[in-house]
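One structure is given below, encoded as structure tokens.
In this view, the complex is presented without one of its protein chains, the others remaining in place.
Presenting subunit A:
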Amino acid sequence: MNVNQSVPPVPSFGQPQPVYPGYHQSSYGGQSGSTAPTIPYGAYNGPVPGYQQTLPQGMSRAPPSSGAPPASTAQAPCGQAAYGQFGQGDVQNGPSSTVQMQRLPGSQPFGSPLAPVGNQPAVLQPYGPPPTSAQVTAQLSGMQISGAVAPAPPSSGLGYGPPTSLASASGSFPNSGLYGSYPQGQAPPLSQAQGHPGIQTSQRSAPSQASGFTPPASGGPRLPSMTGPLLPGQSFGGPSVSQPNHVSSPPPQALPPGTQMTGPLGPLPPMHSLQQPGYQPQQNGSFGPARGPQPNYGSPYPAAPTFGSQSGPQPLPPKRLDPDAIPSPIQVIEDDRNNRGTEPFVTGVRGQVPPLVTTNFLVKDQGNASPRYIRCTSYNIPCTSDMAKQAQVPLAAVIKPLASLPPEEASPYVVDHGESGPLRCNRCKAYMCPFMQFIEGGRRFQCCFCSCINDVPPQYFQHLDHTGKRVDAYDRPELSLGSYEFLATVDYCKNNKFPSPPAFIFMIDVSYNAIRTGLVRLLCEELKSLLDFLPREGGAEESAIRVGFVTYNKVLHFYNVKSSLAQPQMMVVSDVADMFVPLLDGFLVNVNESRAVITSLLDQIPEMFADTRETETVFVPVIQAGMEALKAAECAGKLFLFHTSLPIAEAPGKLKNRDDRKLINTDKEKTLFQPQTGAYQTLAKECVAQGCCVDLFLFPNQYVDVATLSVVPQLTGGSVYKYACFQVENDQERFLSDLRRDVQKVVGFDAVMRVRTSTGIRAVDFFGAFYMSNTTDVELAGLDGDKTVTVEFKHDDRLNEESGALLQCALLYTSCAGQRRLRIHNLALNCCTQLADLYRNCETDTLINYMAKFAYRGVLNSPVKAVRDTLITQCAQILACYRKNCASPSSAGQLILPECMKLLPVYLNCVLKSDVLQPGAEITTDDRAYVRQLVTSMDVAETNVFFYPRLLPLTKSPIESTTEPPAVRASEERLSNGDMYLLENGLNLFLWVGASVQQGVVQSLFSVSSFSQITSGLSVLPVLDNPLSKKVRGLIDSLRAQRSRYMKLIVVKQEDKLEMLFKHFLVEDKSLSGGASYVDFLCHMHKEIRQLLS
């Protein structure tokens, strides 16, 4: 738990602090110092220096504080006890006692899985190995809590005792939140359980206890394990616990650098705990106490008092894990939002962990690239490869070079170095950046990447000030900012010629299927207006982009739309075996000049093919034609391909239907993801060479072999959109919306990206939609603001703690006005010699992004099962390494998670359960291939919500509130049949309606009188003039606005057939296809870790 803190970001702390002051300072002050040392905590929290500090204090303080508050005291003991218990192993988080309690009563769902706990043997079932399970649970419980605590065990134990309890409660126990919920729902104060891990069991119990304990629970959260246990006793009293975990994070802030994590944690917990009492209910919403906790709690609870309560969590004998007790993504997200969403993220300091992607924050560029451009799995990387190997934490950066920025943030400045071109290091060719060191009075500079000493050209000379900085440093973006652009000289252009403005070519399938569904008509109609919105640069009045049109079925039809013609002319090319472009002049035209002809063409296309009977299509020749057209026009550009069916006509790239579900789970499964023939790769290569990016819109009625068709878009930096069984009435809005966005979005062409690093590490692997002809240059025929490239780094030498590690990502591209530019992003990272530092500065979301991409690429070459195992093993190794090297000694039965990674298991489980890695019966091969390629270029925010969907209750919050309702965890248990929920994952959007929703609500939203009259599968909400309808529709709109693709709404009724589909996205539950529930998986993970440790 504590660990989590890392994240907890400063900001939040800031706030909380005020409150704490009293507590912390006094008590902690001293301790903190000491605590800091108390390794354990430190370690945990560790992540962010800043935070860490706080934490320590927290910790240290905590104790005292805890002491102070009655609860705390109670906890303290508990805490210890807890540990003790945990240590013993079995004990899960605190919950134990409580848990039991709860369970019994609650026997309810949750418990069952985990059940294993000794106490309730019966329950245990979950994981195969009963014994383990037991342990696990125990551990878990311990873990969670401990998570935070873990490190410090002994000391902490003591220290914590009190604090922990608090802490624990808070931290881990995000549960608190849960509890909260319980309270509402039921009594369950236990919140603590959540704390994490094992805890679950506890959670349940919590409820039961809740009644009694509610308060305590809160306490529990934090230090999960420790406290937990204790709590029970107290806790329950102390319910507030839930916070603990969260708390942990806050502390960090409070504390100064010195102590890292732990310290802080301590303190925080208190906070929460304090708060909890009062709040619990509220918090409920936010189950996942984990990170987030603080924020929530923080604010609400400000008052430290709660501590006591915390204890709750740990308490009980671990039977099953209480779902509320295990780390909750929701809580973590909420906490981060509250803590870090308010103040701008200033990039001046090296190695800062940015706020979560789910948090809204502003960025001030003071020398490092904004996290919108680059996010790293860790902001503190090991100095040596040995360490890196030991930790197994992948070092990767997720780069989105052309990310779009919120209006408040300025886009990168364009720097013009004149004819000589951008200033670069002579040896490694790195571009001038803020980290370059000027020496000898400014006459030379030393390259920060390769240490080469270069002369400063006379025209660039400037004097240095007393600090060795150039006097003009702040006048020059390349000397003061993390991201900026250079104007490229002709040397950076193909054939040493400045590029011509790019072109868009629309290539429309006009075979029978496309005509029948009305697609062609719809599309042509839309294009007429859409052409006015082609991307343009800056304030340009009209877009420089030229357009061209092609239709095709078995043959291709090109159109001459030269402005001087009265009528467009069609040119049919039927030599598909040897494609070429039949015309040059008049094919690519300026929209405004040829508007009349284009309009006439678009009017006529649907008519001309209205009677077509041609059902066969070609594919490769179409792209080839587009590519050739661009080649002939000597420009880069983008093809928009609208395609309906498997290309079975005789032509290069002809495909056959090879969909075979029997291959699933066999060694041959990988072939389903591989292209059928090499023709597609070859073609893609040619496209890349020409700067021809391909966006593919698919409208299949049946198998179209997305795996093969998407090869070209994939390798050229394009996008694939798929609208299965397209019908104009139902899918029009979605398609048009995607199309509009796709056409309008800013895009760069003919790009080459290169990532340079300081000596010691280097980029070794790349994931995303692009092509590489050598090992270093990422070639992108096209690159838009949604595309992400994930880069993995490996050591090839030692790094230096002092100088840190630098990344420079340089992207050479042609802007949509045809200007050749270089966009540079710089990022400085810290280096560490202590593993704890690494774990304290990790970013789980980014890690998951990397791991998902890694795994999704893996399925091309290895059996899916092997890929899954690799993921699990790697995750286990990461966590085991932490446990071994960073956590304070504790019983093996405890599951201890680094604060920063406490969500790793749940997220990883989501990845493992995803359609690609574990297909359900209803998932088609095409869908899997589609998702696979989508994920490949997703950024962190997208993978985050894609793997762990957002579930938003609609009627919980007051109707007047304009903010998004707090999310709930993606589990069926969280659904109340009296409520409605929106679920979205970036691709899908569901509105789930509980069976017993109030009639009034039904009426005001659906305009029907009862639940039974709601049409299942409805995709549009009626426009009604009442607050609820407005609010819901507004919410849906705002959700859509956040995503790069339009999400079609599907209304799902409880107990309806469609619900199966919906449940697929409740990722914390067991899935029909065999995916483990969160709790089960956590136990399993714990088992794996234990095996590694032993």
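Quick note on the criterion: a contact is a pair of C-beta atoms (placed from the backbone, for glycine too) under 8 Å apart; a residue touches a chain by one contact, two chains touch by 3 or more; residues count from 1.
As a convention for this text, contacts and distances are computed from a predicted model.
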| item | value |
| --- | --- |
| Undisplayed chain, where the name is taken from the UniProt record, one of "Protein transport protein SEC23", "DNA-directed RNA polymerase III subunit RPC9", "YbaK/aminoacyl-tRNA synthetase-associated domain-containing protein" or "X-ray repair cross-complementing protein 5" | "Protein transport protein SEC23" |
| Absent-chain contact - pick from A:V349, A:V471 or A:L584 | A:L584 |
| Among A:F449, A:Y492 or A:F558, residue touching the chain not depicted | A:F558 |
| Hidden partner chain, touching residue among A:T615, A:N730, A:T924 or A:N988 | A:T615 |
| Touching residue (missing chain; options A:I326, A:A391 or A:L601) | A:L601 |
| Interface with the unshown chain - residue positions in subunit A | 555, 557-559, 565-575, 578, 580, 582-586, 601, 604, 607-608, 613, 615 |
